[in-house]
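Presented below is the structure to which this report refers.
Taken from a larger complex, these chains appear in their original positions, while the remainder are omitted.
Each chain gets a letter, A, B, C and D, in the order it is written, and its residues are counted from 1.
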Amino acid sequence: MDLIGVVDTMFARYDMGGEALDALEKCPGYGTKFTTIRRTVPGFKDLAVAAKRLIELDRCVIVVALGMPGKEAVDKVCAHEASTGIMTAQLMTNTPILEVFVHEDEAEDPAVLAEVFKNRSRDHAVNAYLMIYEPEKLTARAGQGVRQGFANAGPLNT
Amino acid sequence: MDLIGVVDTMFARYDMGGEALDALEKCPGYGTKFTTIRRTVPGFKDLAVAAKRLIELDRCVIVVALGMPGKEAVDKVCAHEASTGIMTAQLMTNTPILEVFVHEDEAEDPAVLAEVFKNRSRDHAVNAYLMIYEPEKLTARAGQGVRQGFANAGPLNT
Amino acid sequence: MDLIGVVDTMFARYDMGGEALDALEKCPGYGTKFTTIRRTVPGFKDLAVAAKRLIELDRCVIVVALGMPGKEAVDKVCAHEASTGIMTAQLMTNTPILEVFVHEDEAEDPAVLAEVFKNRSRDHAVNAYLMIYEPEKLTARAGQGVRQGFANAGPLNT
Amino acid sequence: MDLIGVVDTMFARYDMGGEALDALEKCPGYGTKFTTIRRTVPGFKDLAVAAKRLIELDRCVIVVALGMPGKEAVDKVCAHEASTGIMTAQLMTNTPILEVFVHEDEAEDPAVLAEVFKNRSRDHAVNAYLMIYEPEKLTARAGQGVRQGFANAGPLNT
């Protein structure tokens, strides 16, 4: 049975990993074609090596890496470093790692922000499923302005 | 028969991959010397590993990677990360990956922006063809201020 | 017996490595399951290769890398370079290196800053212990807004 | 016979590669100790992998990589990505690649800019020759404030 990895952080202020796992459990073939494995690390700069270990040591076919960059300027730099690490981990393993970051300042209203956390975590978990098992569904939506967390932008209105 | 890869995204608001594929189909030798393969990923940060997989697993001789960075400041940082990944993927595989990015804010008028999407996607697809099969045509235009998407700048006017 | 590595710098203005070593000595299994090893380098840009050597030459199972970025703009760029190196070292070794940076300008009051130095160094040393020996304790705190050095942010208040 | 590689772009608005080739042809040993090989790519972000291929596939002993970053902010980011790639290509091949970038906004007067293009391309081509065949000439000028393209700065005037 395939293994899909989920890595999240103690630093984030929402249970992103829990949402991703729940969304994956509702995908076709959960428990028969694939199951999930979770790891939690302190902060988002620890995600890359954790995801790489899930791929190389636990043989995950894809990983969803979830984190929350904070509001400060230094957090933005750290987010860049975390992203660069996730990028490199993918190239070293030839395996996709879907980065799911929700910036703490994407919305002021905590209720709105919670929705973004929930939707983006779930949407990208489903994307991970689709990339492995139904990639033609992504191609069918190429160039359609698809978003995760907020409403879709849609194709250019010409 | 050689394989030329095309990777694009659901995030972009124009069917960049479709244009690239169409331009390649009009190049000499399509269907005899080379054919094409397409992959679609969620966003442009997913392009690098997808392109690398096309090279290493599907044996593409060159890849065209198309994406649209959004308008926000964070999108610019993500574009930088995506580009860095595409750069590294090329070096790891010793194979060119032509990055075709159209920034959502390159033009305000959607009709103009659509033209940029179309022309840049097609021009770089042809560049990919030329790099493999007619590299001397690129050398003939060295230092000529050649652009893709907008008009050529031309050589320095001294 | 496992080995946990601690690397710190002469540049920092607080004995961060000493705090980390002391916190590790108070963790369960110190001296029976694991012991510690320390290296000191000139500045934080020297941490990455020192940590990698601790992993590859001394066989550390995890490393805590501690440093203090200074107040100037150039120090922020250097911190970014140091972090990128630590990130790469983790990916090359498949081994976590917990980066513990205290920025010299995080607090104006030296007494407050000293507390941040002390707490963050100790908290991350304990995190290193937990990641190896009690990882389920990190998962139990996923998405809880856990911080090191200052008070926890807590989960989103919706 | 050794091979010195020259890579340039269609994007640049001056025939930088032509100047570099011409300068190399005037160096001692051209045609007996070494000869040259040229590749042209679309833009400067394509230089790194082209240079790496010249080293690994064509066995060049050194490469001169020439490009022109444009005037816009996004061009500066692209220049940084191109440079990072050239840096990595050198480290992967253990072979120097001399990066010769002339920024389109280094001079307003096209005649002045053309001089910079010409001089910097030629000076660095000669540097490439010296690094391989007469390295002691570089050591003799260590710390002397040597420049390419504009006049030398000279050593610090104390």
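Everything that follows uses one rule, which is that a contact is a pair of C-beta atoms (placed from the backbone, for glycine too) under 8 Å apart; a residue touches a chain by one contact, two chains touch by 3 or more.
Treat the numbers as computed from the prediction; the structure is a model and nothing was measured.
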With 4 of the identical chains shown in place, the whole complex in this structure file contains a total number of copies equal to 5
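Heads up, the rule we're going with is that only the chains that are shown with their structure count from here on.
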Field rot_deg for pair chain C/chain D, CA superposition, rounded to the nearest 5 degrees, holds 145
Given over half shared residue numbers means same and under half means different, the chain A/chain C interface is different
Taking each chain's mean CA coordinate, chain A and chain D are separated, in whole Å, by 41
CA centroids of chain B and chain D: separation to the nearest Å works out as 25
By the touch definition above, chain B meets two or more other chains at residues 80, 84, 88
Contact graph of the chains (line, ring, star, complete, other): line
Chain-chain contacts, ordered by label, are A-B, A-C, B-D
Within their complex, chain B touches chain D through residues 76, 79-80, 83-84, 87-88, 90-91, 94-99, 103, 124, 127, 131, 135, 138-139, 141-148, 153-158
Listed in rising order, the residues of chain B that touch chain A in the complex are 8-18, 38-42, 45-46, 48-50, 52-53, 56-57, 74, 77-78, 80-82, 84-85, 88-89, 92, 110-111, 113-114, 117
